[in-house]
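First up is the structure itself, then whatever we jot down about it.
One protein chain omitted, others in place.
This part shows chain A:
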Amino acid sequence: MKKLKVYFCCGHETVVKRVYCPTCGTDGISEREVEDKGRIYSFTKIHVPPSEFAHLAPYYVALVQLDGTNAKVTARMTEDIAIGDKVELFNVEDGAYVYKKA
């Protein structure tokens, strides 16, 4: 399965890549691969989507707390979920991380 990358500097880890670190101001931001597994930190079920996602609705968008890092990733899911559920990356579709229950 695909690995996710996180970017870290000054104790902060995130899946979002920056040019400079907002804390120390340098470009010394490191990256590492992390497990694609995690737990649902929070979620919503979207009933009213923008037109480009109309064919998928209703769908869930979840914020996943990744294992082994303090970074989180935003994922799309189709199963019913609750905060704390274990999930894992299933696929990357058109730039979106699609997760399934583990």
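By our rule, contacts are C-beta pairs under 8 Å (C-beta built on N, C-alpha and C of every residue); 3 or more make two chains touch, one makes a residue touch a chain; residues count from 1.
Methods note: contacts and distances are computed from a predicted model.
For the omitted chain of this complex, the UniProt record lists the protein as "propanoyl-CoA C-acyltransferase", which is one of "Adenosylhomocysteinase", "Tryptophan synthase beta chain", "propanoyl-CoA C-acyltransferase" or "C-type cytochrome biogenesis protein CcsB". When the missing chain is restored to the complex, the residue among A:Cys9, A:Val34 or A:Val73 that touches it is A:Val73.
In the full complex, chain A contacts the hidden chain through residues 12, 14-16, 41-54, 56, 59, 61-63, 71-76, 83, 94-98.
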